[in-house]
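Quick one: the structure is below, and I'll ask about it shortly.
The complex appears here minus one protein chain, its other protein chains still in place.
Up next is chain A:
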Amino acid sequence: MSSLLRGEEMCLAQLFLQSGSAYDCISELGELGLVEFRDLNPSVTAFQRKHVNEIKKCEEMERILGYLLREVKKADISLPERDVNPVAPLPKHVMAIMEQLQRLEVELGEVTRNKEKLQRNLLELTEYTHMLRITRKFVQRTAEREPLQVQYEEFPFLEKETMMDYSSMQRLGAKLGFISGLIQRVKIEAFERMLWRVCKGYTILSYAEVEEYLENPDTGEPTKCVVFLISYWGDQIGQKVKKICDCYHCHVYPYPSSNEERNDVVEGLRTRIQDLHTVLNRTEDYLRQVLIKASESVYTWVIQVKKMKAIYYILNLCSFDVTNKCLIAEVWCPVNDIPTLRRALEEGSRKSGATVPSFVNRIPTSDTPPTLIKTNKFTSGFQNIVDAYGVGSYREVNPAPFTIITFPFLFAVMFGDLGHGVIMAVFAAWMVLCENNRKLKNTRNEIWNTFFEGRYIILMMGLFSIYTGLIYNDCFSKSLNIFGSGWSVKAMGWTKEQWENNRFLTLDPNVTGVFKGPYPLGIDPIWNLASNRLTFLNSYKMKMSVILGIIHMSFGVILSTYNYLHFRKKYNLYLVFLPELLFLLCLFGYLVFMILYKWLAFSAKDSRHAPSILIHFINMFLMQGDGLQPLYPGQTGLQIFLVVIAVLSVPVLLLGKPVYLYWLHNGSHRLGLYRGYERVRRNSEEELYLMRAHDMEEGSSHSDLSSSGENPTEEFDFADELLHQAIHTIEYCLGCVSNTASYLRLWALSLAHAQLSEVLWAMVMRVGLRMDSTLGVLFLVPVFGLFAVLTVSILLVMEGLSAFLHALRLHWVEFQNKFYGGTGVKFCPFAFSLLPSSFEHDGLL
């Protein structure tokens, strides 16, 4: 319990690890997750540390594993992500794993390269066949024209243009050449244009699209291709055409000169394609086998390598002793866990077969240890709420245990609805019951994870909402009449005439028989019918908010005493805590008293004479009130007394602590000349000494104490202290007013929630219920659907979130600023369980 209230007691310990067994010891510690290592060589850069080569090796292995995982995923083989937890491999086994991985990598690389080569080959061959098939049509077309024209008349328009050019070219002995191939369809237009521009029309391009999609060898995407055939004239142009083809990444294939040749080539291609298919299938089968084999152990390897890398990182943090025979590590460790730590080291030494044992040695320190608060699955959510504000200073009072009750309660005050509470509680209970379901636990949906992490908070919030819903007597904005209302209309004795003529009738509790006594639990259901329901509830909820707020804040102030006592600053008890509490209680505590007094003192009979608390409260500050009838005898005197006390506590709060500290540090020196004071001083020094010794024993030190006790020589700055205290005083006194007002959000949100749910009922559900034909039944189905959807999305999710936020604020600002520093550092142990466990998280994929 004390550890939940204050956090674990920590100590700094030195581990002496024999260099032979250091690896095993740290592996053992990593499994347990007990200690936080401190960096003993902060001045050494990352690549100058001792085990940098091992880490590089680990990274190399990670790279290979990443490659393996990618290949496995590409081949669509499911990865067995089992709950295995292999220990870190021994250094001597690492080589074996490394070799295995490298062999696999080489093998895989070879096979995939082969496969790619084969695929490329296959693609080329298919492209070639397509090309031959399609160009045949071009040729056939020209062949049909052939008898009519001369052999060179590939360029009919040229012939018409300039006879001269044509014949001169013929004379130069230029001959017709062909280039044919495939090009991506998107590029064909630009290709054609450039071809025309560069070759100035000395070419003819004919092209046709391939009907099938061919795989693009670079991206692996199926793309549409176009087969083209360029007939050109002359070698020079041929060169240019070839260059342009290169530029557009055309796949150029030799163009057969005759039909027979073409047929031969097609025949040859067909057999080669068939052969390739069989070879490719075999390769793929083999690749799959290799990958399946690899996928079985890849998960284990990933974890092993990760653990190994973590161990070497830790070893890099250790320093060597002079003899170079053992490693020294400094760790923060909970005092209670030191025996476990010893056992772990023994276990590590035993495993590595070291003759000299490794051991632990506690060392005194003046550093502030990190804060560790052990949590379980229930408390962790609430602790997270507190930690989000600030991790507690070491051994400070931890608000989380109180938050477990107050947080859901304050939430429920704002969210008070029985029906909504039940839905919320059932949803949370389902999550709690299924918390071991892997599918729920390991999802990557962040929003879902947030809800799932907070399932216990939601459960508590739901349960408390049920409770406050019962108190408010609200269930989907309707009241439940469980015990029977305490009011009776019959007793009023209204006549039929009165019924018919009046829209509103007032029940008078003073008439006998009308009010039979209060409803046993919460608000009487008859208020649901009353027209002044809102006025009644507002007054009730507003006063309740103030009462709850003052209690909550006073509790916060009282909790601060635990800190003062624990950090041995008793003077704070009288100089800070007492004036604070007096200020709060004398002013606002008295307000609570008046509210309660008025509730108790005035019944229905004399309610006409009930005074306004507000006026009385204002008059209390103005110190007048002669015109008003006092609530009770001696009210004026008591009020003046309370105000005076509250006002007097302000200067005490403002000046008490700084002046006392000033006296403690400076005054005692100057006054030390007097004998009497000298003795006092010696006493106090002895006390301090004892305290220090005690601290050493505890292995803890308090930073606050160190400023006043451990380093008496340290400069004490009165102005600084005074300024801080002045800020604190102003903050506190103003805070008391504004924080009390802030608690009115309990009323406001509760009102908003109740009104929203009432509006939803009136606007949606009532419309459906009003139809009294058989059709109405059918109509009710979609109406209820709408009602349900709006209830969940607006009232539960949105309103719930808003109430959650406001409850959070009330805890962080109004409650925790009364006592909680939150300036600590979280203890983060070296634990393998904290390493990312899924493949996606570590960048391997």
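As a convention for this text, a contact is a pair of C-beta atoms (placed from the backbone, for glycine too) under 8 Å apart; a residue touches a chain by one contact, two chains touch by 3 or more; residues count from 1.
Just so we're on the same page, contacts and distances are computed from a predicted model.
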{"item": "Identity of the absent chain, which is to be given by its UniProt protein name, from \"Septin\", \"6-phosphofructo-2-kinase/fructose-2,6-biphosphatase 1\", \"Eukaryotic translation initiation factor 3 subunit L\" or \"V-type proton ATPase subunit\"", "value": "\"V-type proton ATPase subunit\""}
{"item": "Residue among A:L40, A:V198, A:L463 or A:L664 touching the omitted chain", "value": "A:V198"}
{"item": "Hidden partner chain, touching residue among A:E59, A:D235 or A:E731", "value": "A:E59"}
{"item": "Option from A:T45, A:T219, A:N324 or A:T774 whose C-beta touches the chain left out", "value": "A:T45"}
{"item": "Listed residues A:A190, A:I405 or A:L565, member touching the removed chain", "value": "A:A190"}
{"item": "Contact footprint on chain A, counting only the chain that is left out", "value": "45-47, 52, 56, 59, 63, 66, 187, 190, 193-194, 197-198, 240, 243-244, 246-248, 843"}
